[in-house]
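Here it is, the structure in full.
Heads up, one of the protein chains got dropped from this complex, but the rest are sitting where they should.
Moving on to subunit A:
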Amino acid sequence: MASVSEMYDVGWEEMRDKLRKWREDNFRNSEQIVDVGEELISEHGSKLGDDIWIIYEQVMIAALDCSRDDLALTCLQELRKQFPDSHRVKRLSGMRLEALERYDEANKHYDAILQEDPTNTAARKRKISILKAQGKSTEAIRELNEYLEQFVGDQEAWHELSELYINEHDYGKAAFCLEELMMTNPHNHLYCEQYAEVKYTQGGLENLELSRKYFAQALRLNNRNMRALFGLYMLAGRGTKENKCSVKAVEEMLESMQITMS
């Protein structure tokens, strides 16, 4: 089977840079990371210098995602040798146990970290992930709420909580989480649009009105947001006379963007 460098005609530096980009942008393209990372480590490990450790971590997590326990263990062992007492590596051990569905052991790992360092957010979040994986949504929601009381600025956590509430059909609370996110990220069109979707789902005159406003806001922030555009289109013509957004206006907007409804 052709190697990545052969298939895409790239050198090891490009592979390393690609991995860095995926890391920085927090992509979860695990199959690709495993393909590129495995080759990079085995063929060019010596050239990577200190970068190799963070690459081991990235590849290990991707390997867990792809059920490549062999690769994950190799990476983990190298990291353990280099950083024997690290909490960061201990968390990775925990993640491996999670992937193997050995949740009780994983929890023990995280509890041990939290004993030594009660502020370790990574370990707390992993514990919540375990609850989620076990289908214990109510407990996950409760734990996440407690976490957010302490770490009020954690965007990722607020977003995760909104998703959990949406799956439990608790749209009011989901809306609250999204409101927090919109306050701290007023230029993020995705949060506006998701908020609008939640309001739409809640239904009722007031909520639909809010929904329309936030779809419009999302479009103002990003006029390529198709969900917002369709949302506005669907709500057009509804609402009170003063606030009617004419269907014609939305159609004109669609035309100017040269998008046809197929």
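Assume a residue touches a chain if its C-beta (ideal position, glycine included) is under 8 Å from a C-beta of that chain, and two chains touch if they have at least 3 such contacts; residues count from 1.
By our rule, contacts and distances are computed from a predicted model.
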Omitted chain, identified by the protein name its UniProt record gives, among "Elongin-C", "Auxin-responsive protein", "MPN domain-containing protein" or "Phosphatidylinositol glycan anchor biosynthesis class U protein": "MPN domain-containing protein"
Of A:S5, A:N145, A:N185 or A:T201, the one touching the omitted chain in the full complex: A:T201
Of A:G49, A:P84 or A:G135, the residue in touch with the unshown chain: A:G135
Absent-chain interface as seen on subunit A, which is shown: 133-135, 163, 166-167, 169, 194, 196-198, 200-201, 203, 211, 226-227, 230-231, 234, 259, 261
